[in-house]
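After this line comes chain A, so read on.
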Amino acid sequence: MGMLNLVLANVSRKPATRLYPFEVRAPFKEFKGRIVFNPDNCILCGLCQKKCPPDAITVTKADKTWELNVFRCIMCTECVNGCPKDCISISNERAKTGAKEFIKIVVPKVDTPKAAPSK
Partner candidate 1 sequence: MPDNVIQNITEIKSMPEVLKAVEGMKGDGYRYVTMICLKANEGHELIYVFEKDDKLKHLRYFVKPGEKPKSVSGIYLCALLIENEYQDLFGLTFEGLAIDYKGHLYLTPNSPKTPLA
Partner candidate 2 sequence: MTTVIPFGPQHPVLPEPVSLKLEIDNDVVVGVLPSLGYVHRGLEKFIDTKDYNQTMYICERICGICSGIHGITYSRAVEKLFDVEIPERAQYLRVINSELCRIHSHLLWLGLFADGFGFESLFYECWKYREDVLDLLERFTGNRVIHSMSKVGGASRDLTKEQIDQILKTLDDLEPKVKNIEKVFVNNYTVKKRLVGLGVMSKQLAYEAGTAGPTLRGSGNAVDVRNTADWDIYRDLGFKTATEKEGDCYGRTKVRIDEIYESIKLVRNAISKLPDGEIATRVKGFPTGEAIMRAEQPRGEVVYYVKGNGTKNLERLKVRTPTFANIPSLLLMLPGVKLADVPIVVLTIDPCISCTER
Partner candidate 3 sequence: MIENTVMLLILVPLLFSLLFVALPKSLYKILAWAFFIIGVVLSVTLVLDCLPTGGAGAFDVSESSFPMLENIVLVLEVLVILFILAVSAKYKNWPTLGLGIISAALFAYTYANVPGAEGASFNIDQFSQVMILIVNIVGTAIILFATGYMDIYEEHRHLHRQKTFYFTMSFFLAAMNGLVMVDTLGWLFLFWEITTLCSFVLISYNMDQEGINNGFRALALNLVGGITFSIAIILLSTKFNISTLSGVGTDAAAAAVALPVALLCIAGFAKSAQMPFQSWLLGAMVAPTPVSALLHSSTMVNAGVYLIVKLVPAYANTSLGTAIAVYGSFTFVMCSALALSQRNAKRVLAYSTIANLGLIIASAGIGTPLAVAAAIMLILFHAISKALLFLCTGEIEHTIGSRDIEDMSGLIKKAPLLTTLAALGMVSMLLPPFGVLLTKWVSMEAASSNPVVIVFLILGSALTTVYYAKWLGTILSSSMDKNAVPHKKPETYFPLSFLGLAIVVTSIFVFSIYHYFIEPQVNILLKAVPTISGQAGQFTTEIGAFAYAAIFVVLALAILIYLATKSMFKPRMTSYYMCGENNLERDRLMFRNGLCSYEKSSVSNIYLQNTFGESKLTTLGYAISIILIVIALAGGVL
């Protein structure tokens, strides 16, 4: 009769369902939602590309572009920790669902990278 108690208790309570998308629960602040790139400080050193396990980031020095294949990123934060200039951060907003998305950003100012930057 254990199950009977359980199901009857369920009826007597409000459903446990989170009514997403009608009621959206705020994401936890710890949640690794998406990668945010701030091009201002980027020096196109390519470290993030090298660290990224699924090869989601492509840094093209010649075109001065930093490119992220959002649908390949696995939110591992290697790039966040690896960037010497702290240009990459992680937000607790989810990436959008739907069509595939590439973030391609032209880096405005590029200081020619000096030797390995020290923290």
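Picked so that all candidates are chains of the complex that A comes from, given by their letters.
As a convention for this text, a contact is a pair of C-beta atoms (placed from the backbone, for glycine too) under 8 Å apart; a residue touches a chain by one contact, two chains touch by 3 or more; residues count from 1.
In this text the structure is predicted, and so the values were computed from the model without any measurement.
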{"item": "Selected neighbour of chain A [touch, this complex] from 1, 2 or 3", "value": "2"}
{"item": "Contact footprint of candidate 2 on chain A as seen in their complex", "value": "2-3, 5-7, 16, 28, 30-32, 51, 53, 74-78, 81, 90"}
